[in-house]
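With one protein chain removed, the remaining protein chains of the complex are shown where they sit.
Then we have subunit A:
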């Protein structure tokens, strides 16, 4: 608006903010987490789903995820987005057979959906086309988004390792450095 004079454009959230946030939802915290635990068991992808895939294997998944981590860094997205991406990817692969040519497409679209859900300013479709070096067309990406959303039945409000991490880290009275370290290990 017009009344922005004398105001800093961006202000990093201070400790004060952190305290305020904790206080503000303390009442609900336990409930939120028990709810998440329930959902976690309900919505987690089966561990051995890869055995049902003919054309792809764990190794390819690992390579894909390494690449997704890089893309995630390049786009400067939030940690949550990455965890959600992997969750979407695994849940989709658990219910749908995918050939190796299209595995990267599934990965990049998982990232796109996760970013739309988590980010304030998600990247645009053309950014994903570019990042795949034009291996897939805009049309293919949008078509795949449709398929994934339908398969997962719009259930994206899922807990990821990171949701719990924050909580455990607080309980252990860790600072942000500890949080970063564990994030890396995960």
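By our rule, contacts are C-beta pairs under 8 Å (C-beta built on N, C-alpha and C of every residue); 3 or more make two chains touch, one makes a residue touch a chain; residues count from 1.
Following the convention adopted for this analysis, contacts and distances are computed from a predicted model.
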item	value
"cyclin-dependent kinase", "CDC91 cell division cycle 91-like 1 (S. cerevisiae)", "NADH-ubiquinone oxidoreductase chain 4" or "Proteasome subunit beta" - which is the UniProt name of the missing chain	"cyclin-dependent kinase"
Full-complex contact with the absent chain, from A:49, A:75 or A:117	A:117
Contact set of subunit A toward the excluded chain (per top definition)	1-3, 5-11, 13-14, 16-18, 20-25, 27-29, 31-32, 35-36, 78, 112-113, 116-117, 120, 122, 124-126, 138-139, 141-142, 145-146, 149-150, 153-157, 163, 166-167, 170
